[in-house]
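A single protein chain has been removed from this complex, and every other one stays in its place.
Read from first to last, the chains carry the letters A, B and C; within each, the first residue is number 1.
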Amino acid sequence: MNHLLPWLLLFLPLAVTAANQLVLKRTGLAPIVSVASALATFVLAVMLIGTEGTAAFAWATIGDFHLDIGIKLDALSTGMMLVVTGVGLAVHVFSLAYMKDDEGKARYFTGLSMFMFSMTGIVLADNFIMTFIFWELVGFSSYLLIGHWYQKESAADAAKKAFITNRIGDFGFMIGILMLWGITGHLTFDQMQPGLQAFRAANPSIWVGVVSATVLCIFCGAVGKSAQVPLHVWLPDAMEGPTPVSALIHAATMVAAGVYMLFRVQTTLGTEVFEQLPASDVIAWTGGITALLAALMATQQDDIKRVLAYSTLSQLGYMVMAVGFVAGDAGMFHLFTHAWFKALLFLGSGAVIYACHHEQDIWKMGGLVKKMPLTTLTFAAGCAALIAVPGTSGFFSKELILDAAHKAGSPLFWVGALVAALTPFYMTRLFVVAFLGKHRSENAEHAHEVGPLMLVPLGLLALLALLSGYSFLNRFSPALPEDHSDAIHLNIVSGISLVALIIGVLAGWLLYAGKEKDPVCIPLLRDRFKFDWFYDTILIHYFQNFLAAVIHFFDEFLINGLLVGGLTRCAEGVGNVFRRVQSGNLQAYAFAFGFGVILIIYLTVFI
Amino acid sequence: MLALIVFLPLAAFLAILLGSPARLTAIGAAALNLGLALYAAATWHCPCWGVFSVPVLAKPAINLAFGFPDGMSAVMVLLTAIVTLAAVLSGKAPEGRETLYYGSSLLLSCGALGAFAATDMFFFYAFHELALIPTFLMIGILGRGERRAAAWKITIYLGLGSIVLLAGLVWLAGLTGTFDMSKMADAGRIDPVAQKGIAGLLIVGFGTLVSLFPFHSWAAPAYASAPAPIAMLHAGVLKKFGLYGLLRLAIPLVPDGLEAWLNPLLLLLLGNILWVGYVTVSQKRLDLMLGNSSVMHMGYIFLAVAALIAFPENPLARSAAIVLMFAHGISIALLFGLADRIERSTGSIDLADLGGLGKSAPALAFMFGIAAMASIGLPGLANFAGEVLVFLAAFKSYDGTSGLGPVQITCILSIWGVVISAVYMLRAYRNIFQGPAGTLTCSAPDITITDRIPALLLIVVLLAVGLYPNILLNLLK
Amino acid sequence: MATLNNYLLVSGLLFAIGLAGVVLRRNIIVIFMCLELMLSAANLTLVAFSRFHPSHGLPDSNGQVLVFFVITVAAAEVAVGLAIIVALFRARQTLRSDELNSMKG
Partner (left out) sequence: MPAYYLEALTVTLGIVLLMAEAFVPSKAKGWVGIAGAIGLAGILGLTCLAIGPDAKPDAAWAKWPLWNFYTFDGLARFYKIFSLLCTLLVLLMGVDYRKVLVQFTDHPGSEAGTGEYHVLPVFACAGMMWLASARDLAGAFVALELVTITFYILVSYMRRNIGSLEAGVKYLILGALSTGFLVYGIGWIYGSTGTMNLLEIGNRLRESVMFSSVPIISGLFTIHQTPLLFGVALVMVGLGFKVGAVPMQIWIPDVYQGAPTPTTAFLSVGSKAAGFILMIRFLEPFLASPVTRGPVLGLLGVLACATLLFGNLAAIAQTNFKRLLAYSSIAHAGFLLLALAAWQPSDSELTSTLVVSFYLATYLLMTLGVFFVLAQVRIQRDGENITDFNGLGTTNPRLALALTVLLAALAGVPLTAGFIGKFFVFFLAVDSHLWWPVGIATIAAAAGFYYYFKVIRAIWWMPPADATPISLPPISAACIAVLTTAVLLFGIWPQPIWALLR
């Protein structure tokens, strides 16, 4: 492999970040430079397709031990790079128009470049510490971009929430990395499997438990980053960021990094290992539950981006579930297709929001099909892919996951089927309410079609959304089940999913066509199953803050007051007793003196 | 040559006493010293650094001797020089108190340099104490808020800690029969019972100086009240003396004794990380929060020390401790320096009063953001390198077969501290720089160009070590 | 004939009486006299030891020399002491020891 290109791919965005921050932010060149770098990385990613190899340099060396920054190129990473840079390029271009009037434009593009650097690092990493490093860095970039409009309370809070929630996941991730290091003796992916085999051979009785625990710890990282229940709460809030950011980070790439990482672990440790681990069931169930709960919550959201955010959660749940069924390649394929169509949907919603003067409530839109037909068309393509209309990319990938669930004979298959019905339901609701019917607000009335800088990315992504399931495109997917073909077979799985699709669409259409306001109101779903309430009120407000206050009190009272103050007072008290002896009375002195003499004589003579 | 580095601040201090312009002299001396320290750190292997030695007492032999027994001293000297320059640059003396202000900063610097460079135990201890005196005085005289109470507290705590430490050191010197730290190991293995006693005294003594739980109550109020350069120098540099001492003396000389105290030490360092971590969460003022956070982060360095105690042949732990000491020194100095800027700019340090400062002071927001991120261990900044090495060091002996040992369990619990520090740091950043601007912040001036220099100096160091830790690790070879 | 122990007993008693006087009496002059009594007791001890440890057939002179010194010193002490006590009486118009307590603690 050519050594220069991958390093360039990794460090070009960093250089651009630095240049933007240090020099270019005052000149107005920052956006252009960032877009150019996105283009360049996309070209590099395309050039690297099909190459394999590794390269590394020591980042921290202590004696024989060293932590490396290394690059591992294989089908998985190059394919993932294509997704990252492809969506990245589209989003960069789209942002040029979307953020045109924003005064923090330079900061925004700096953040985007920073994100591209971090994401590239995760994808190319050849060892766990490097993964962790960039894992944290994407979190940081995401923090920057969610909080782009930092003067808005909600944006600032959302950014903080995203970072901290991810940190909680990383808590487990770090432990998992450390344990895996202990078990296999290595941090580099390529060297782990022999270590694991040796461990397995040496500890036939306990290895399942230990490795399961380790994998679950690592999975915690994915739960945080890929926003699985119960750490999913940050992702809907993250919609406070600019919409292109949502498209790039919170739909297509960063949130998928959890799945990518899990799949990397799975291939590294060996799929047959995973088949024996009870941890796999936990992963699958977590994914399934997330998919279901998120889909349910999506049905009752009014904010266009939040609907999409919950949809993202739900689809990520699918992918995680696939990994849990040791069908990570199916998950990766879904990741690949999902990246395109979800980015498309987000950018489409961005175009809508932009056109409606930052109106995000779907009930205040309506009739947009007439105002902005091209956007509507692309959005419809995205919808079709998401709800898995046969022939679209989403159909092929989702089918594979359901297939895997079916093969495993798990009840999760029915959960997946339910989600497959819910997805068309809420997407139909969204489409019908936002694009069809009459416009229901000033903003929607004055909306007009967006410019070419936005439309071109939308169009390209729409093509990919529809076509990326076919073999001329899906061979670029990071991973693909070997027996996959792009023909549509009718079997029990596809039958059930077709039925689900039809039920969902029909229900959505019947319920929402022509409605002025939401005819259904399920408080539990609107309150997002009270997760946020539970975290904010119970965990943060009552538990964490109360705990902190109590500990603070004890710190002041016990340690500072009793221990330290007590010791001081004790010393002073003894001193005051001593001072009592110095009464000033000569007789008492003489008496004390005499007493002392007796004591001394006793001590000297009789002891 | 090394003596030159140590005594240059002292010479500048005397020059200031004799009437030389205080700020200029201090900056000049600090800058010159940084140059020398850089050179020294790069070439510490050269035997020329180890020759300075003046006998002050013939029998028992005590020498005023400086040298680099290993890279750790060189790194600490470098850290001191960097923070000193940043501290004197960012200091702003009250009218008419320049002499005191800059003089004591220089004296503090001299003490710290002497302590890290001394090879004789007597001066190792003595220089540290020399540095404490200006700390106490400055907090009491030029501090703010509850300065008297805070100064009194730090005086008493550190005074008592030093005396406990002295008892341990004297015991050690008595058993080894020499004050030369490099020759102490030649005396042979110390009796285990004595080791246990010495180790206990050293842990409490050094621990108090490093604000080991539960001897930490002095730190937060003192740093909150201290003038910026003193807070920077003490929290950044001088506090590390205790850890340096543990690594330099305790670990090589009383390993068995330390091992006997391992489990209590693990509990105490968890106290630092979790207990003080939550204390930090409930702070309402930035300065107190930073003070507590500095206490909390000491726990991680203690974790490295504990890992070194538990697994003696663990070069990872030693390097981790040094990297983290260095990184924490730089980052906390940066935080204290910038907190002072925030207060100067807005007139308040209370988290509830501030908000939206990022709009009117973007450069300040950027720099503080970097400092905050460094403090919560973001990769790319030096602290992360230290922390990750600490965690790896703690898992050094874990192989999966035999469950998690106490060190690993402590490490796992400590990692939760990473979450805690994100909670309070981001909350502070959120409350100060984000959200809508308030009356105090809407027209607050941004950090001036001259004030940016010290902050940038520290940021560059943080980034350099963070992006490529081998810069620092190569110095340790 | 009186033995060494008899002398030592008497001198010990004298010493104890002196000490008791110092501890119990309130008048400074009396206390001072008791102190002299103690010195005399010590002198008696010295002389007794000197007498009962003859060297070359004569009482050992060391002890006796010290006795003379003690007497001299005691005289000087009395001279100075009485002067101070007189000054105190002039200033305070009292010689009660328990009234001397302006400094304590």
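The criterion applied here is as follows: a contact is a pair of C-beta atoms (placed from the backbone, for glycine too) under 8 Å apart; a residue touches a chain by one contact, two chains touch by 3 or more.
Just so we're clear, the structure is a prediction, and the values are computed from it rather than from any experiment.
Student: For the chain that's been dropped from view, list the shown partners it touches.
Tutor: Across the whole assembly, the hidden chain touches A, B, C.
Student: Can you work out which residue in B:13, B:66 or B:122 touches the chain that's missing from view?
Tutor: Touching the chain that is not displayed is residue B:122.
Student: In the whole complex, not just what's shown, which of B:40, B:87 or B:130 touches the removed chain?
Tutor: Answer from the full complex: B:130 touches the omitted chain.
Student: Touching the missing chain, which residues of chain B?
Tutor: The missing chain touches chain B at positions 55-60, 64, 122, 125-130, 133, 136-137, 140-141, 147-148, 151-152, 155-156, 159-160, 163-164, 166-167, 170-171, 173-174.
Student: So which bits of chain A touch the chain we can't see?
Tutor: Per the touch rule, chain A residues meeting the hidden chain are 571-572, 574-576, 578-579, 581-582, 584, 586, 589-590, 592-593, 595-597, 599-601, 603-605, 607.
Student: List the residues of chain C that touch the chain left out of this view.
Tutor: Against the missing chain, chain C presents residues 8, 15, 18-19, 22, 28, 31-32, 35, 38-39, 41-43, 45-46, 48-50, 53, 60, 62-63, 65-66, 69-70, 73, 76-77, 80-81, 84-85, 87-88, 91-92, 97, 100, 102-105.
One rule holds in what follows: only the chains that are shown with their structure count from here on.
Student: Linking chains that touch, what shape results: line, ring, star, complete or other?
Tutor: Drawn as a graph, the chains make an open path, so a line.
Student: Closest chain to the protein's overall Cα mean, using per-chain Cα means, please.
Tutor: B
Student: How many angstrom lie between the centres of chain A and chain B, each centre taken as the mean Cα position?
Tutor: 35
Student: Whole-Å distance, chain B centre to chain C centre, using C-alpha means?
Tutor: Centre-to-centre distance between chain B and chain C: 65 Å.
Student: Flag every residue of chain C that touches chain A in the complex, lowest number first.
Tutor: It comes out as residues 19, 22-24, 26, 28, 31, 97-98, 100-105.
Student: Inside the complex, what are the residues of chain A that reach chain C?
Tutor: 579, 582-587, 590-591, 594
Student: Residues of chain A touching chain B in their complex?
Tutor: Chain A reaches chain B through residues 58-63, 65, 67, 129, 132-134, 136-137, 140, 147, 150-153, 156-157, 159-160, 163-164, 167-168, 170-171, 174-175, 178-179, 181-183, 185, 199, 202-203, 206-207, 210, 214, 544-545, 547-549, 551-552, 555, 559-560, 563-564, 568.
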